[in-house]
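All protein chains but one are shown at their positions in the complex.
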Amino acid sequence: MRLRQKLIAAAMPALAILAALLIVAVMIAGVGESPAEAYRILAQGAVGDWRSLTDTLVKTVPLIFTGLSFAFAAKCNIWNIGAEGQLYMGAVASTAVGVYCTGLPALLHLPLALLAGALAGGLWASIPAWLKVRFKINEVVSTIMLNYTAILVVSALVYGPMIEDPFKSPQTCKILPTARLPVLFEGTKLHAGILLALLACVLYHLIFRHMLFGYRVSAVGKNREAARFSGISVERSICMSMIIAGVFGGLAGAIEMLGTNGLLIIGFSPEYGSDGIAVALLGQLEAVGIFLSAFLLGALRLGATALQRKTDIPQQMITIMQGIIVLFVIAGSAIGRILQNRAAKKEVK
Amino acid sequence: MEFITYILTSAVRSAIPLTLAGLGGVLSERAGIMNLALEGQMLMGAFFGVYFSYATGSPWLGVLGAMLVCALVGLVMAVLSIRLCANQIVVATAINLISVGITGYCLKMFITNIGNGTVITVPSFRAVSIPVLSSLPFLGEVLFSYKPLTYVTILLAVLIHIYLYKTKLGLVHRSIGENPLVADTLGINVNLVRYGAVVACGVLCGISGAFMSLSNLNQFQNGMVSGRGFIAFAAVIFGGWSPFGVLGASVFFGLADAIQMRMQAMQTGISYHLLQCVPYLCTLVALVFARKSAACPASDGLPYRKEET
Partner (left out) sequence: MGKVILEMRNICKTFPGVRANHNVCIDLREGEVLALLGENGAGKSVLMSILDGFYQPDSGEIYIDGRQVRLTSPQAAIARGIGMIHQHFMLIPVFTALENIILGLELKGDPFLRREAYRSRVQEIIDRYGLAVDLDKRVADMSVGEQQRVEIVKTLFRSASILILDEPTAVLTPGESRDLFRVIKQFQADGKSVIFISHKMDELMEFSDRITILRQGEVITTFDTAQTSIKELASTMVGGDVQWAQNVHEKTAGDIRLRLEDVCIRDQREVEIVKHVSLEVRAGEILAVAGIDGNGQNELAEGILGLRHITGGRIYADGEDITNASVKSLLERGFGFVPPDRKSQGLVLDFSIRDNLLLEEMDRPAYSSRGFLRHREILRFAKELIGKFDIRPANPDALVKNCSGGNQQKVIVARVFSRRPRVLVAVNPVRGIDINATEFIHRRLLEQRKDGACIIVVSTDLDEVFSISDRIAVICQGELMGVCDAAAVTPEDIGLMMTGVRKEDASCG
């Protein structure tokens, strides 16, 4: 019985993906393209050869971090929609360290830049955490307001003091080589950020499976009152998980700068923040699930650009697909819960 | 004087979409469904308003189309959060995500297939001019110079106020937001009212979005709602979950927006990016000052399960 339930739980995201693929296939057929051909191009563009596979992995890195960011807060039953803002803050802080701290050895410069990004993300996330704990302000609203604010503040910086050349397009100077994440394989873009992402997944798993802190956070997430009655500080758990979520978000931005981009350009993030929500929900807030769904959504994103190049299908198709997947995952787990209750009722009879 | 007129009229223009979506939020939350999908539904309304206006040649039919599409989106929200009792925040987030996808995709198709790659203008609203009143000095411009949907919005606020506080159904509606179990024991179909409220919220968001694209901008741009759905959500809280409260809160946020825009034009030397932060920061500050507990429907955000079926 329990094994069956576990299987159902694992099969659900797969079913959601399948259903979304089917619906999108119908949409593709609707605009007069062949779905089979489109999916072939998509797969080819995403994982068809060594280069596209490594490119997909590069795309996966920020998605893992923003996914972990949403998931960590969600474990505490708070909803961090603010990964996008935290990512921008992390990006600008790490870029600043990467550009302006000169004369440091790589062994010091790179960790310092990463640290700056993590701290900036964490600090930015501490604002909604404080607003939530102190004034009971809905964190969804506050994180979104802070997303817009972060993007505008970063824009002000990049257009203003951090601009490389006021007469050229708005971007910062290049990050010094000592602060760059090393490329893993010659001739590809895949950098050491993927290792950091894997490490973050392992850490997340450890925290929630084996550590007291994760147990506390889950208890607060599942029943705040009971946690309080057991002597757990609810406020502290909320603040800590929001700040850690912010650290993950900040690292997403930092690694994107230090690994992939090499400098900060306005609009560098194709909504990694909201993609992270899809990643976390599809991955059922579990480390392995988050890794797999980040890879899947990264592959879809990359494949979609190939699709747009070779057919008339706009790459926004993938955003729709992502949304459908998330809706089906939500509907699926709700239906699963209802079915479980029915089963429990039958058992009594 | 000209400055004040400018600020006031542009504040009203910014406030109207917030009010419309906020009124939807009031209906939804008064029935106990915390609706954070205002943003996504506004975005859908903005696009489909333009689309149907182009297709039919009439901005009014454009608004109608936007209302219908958003009613559908509202229905999806309703089924997931009411029938399936899924977490309302997660459902709303998913709807916001999918709205970005659908509007982005459709815009791309619209531009490539119809506009041949260029931005196209669509039939949109013109300001109504009321004889005599519109030509009054100052008042004429501040009160009587708007496009028709502005007046429709004020009317809707009044109607929703009457509905909530002066009708039997309104009393039932509010009771469901407070304690759905009570309404259920009185034989009221709780979920039917909730469905109605969430779908009506979608319709109002549709008008709101269509107002932004057909009345303020005369075109659709990706991401053009840019957080106004969430500001409207905040306006519901700041306005104490009442229609006139939302109207007032929206005008307040509209004023902040208008002043900010005016300062951009005045070349004060402050980065215009930073000025653009003002509405978002104002929202946070307003929420700090809103006394949340006072009027918040007691069952807001909680799914209602009579028994697990």
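First chain written, first letter: the chains are A and B, and each begins at residue 1.
Keep in mind that, in the parts below, a contact is a pair of C-beta atoms (placed from the backbone, for glycine too) under 8 Å apart; a residue touches a chain by one contact, two chains touch by 3 or more.
Treat the numbers as computed from the prediction; the structure is a model and nothing was measured.
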Among the chains included here, which ones are touched by the excluded chain in the whole complex?
A, B
Which of these, B:Ile4, B:Leu133, B:Leu155 or B:Leu169, touches the one chain of the complex that we don't see?
B:Leu169
List the chain B residues touching the unshown chain?
165-172, 174-175, 178-179, 181-188, 298, 306-308
Can you name the residues of chain A that touch the chain not displayed here?
2, 210-213, 215-216, 218-219, 222-223, 225-233, 341, 344-345, 348-349
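As a working rule, only the chains that are shown with their structure count from here on.
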Based only on mean CA positions, could you tell me how far chain A sits from chain B in angstrom?
28
What residues on chain B touch chain A, complex-wise?
36, 39, 76, 80, 84-87, 89-102, 104-105, 108-109, 112, 226-227, 230-231, 233-234, 237, 271, 273-274, 276-277, 280-281, 283-284, 287-288, 292-293, 308-309
Contact residues on chain A for chain B in the complex?
31, 79, 81, 131, 135-138, 140-142, 144-149, 152-153, 155-156, 159-160, 271, 274, 277-278, 281, 312, 314, 316-324, 326-327, 330-331, 333-335, 337-338, 341-342, 345
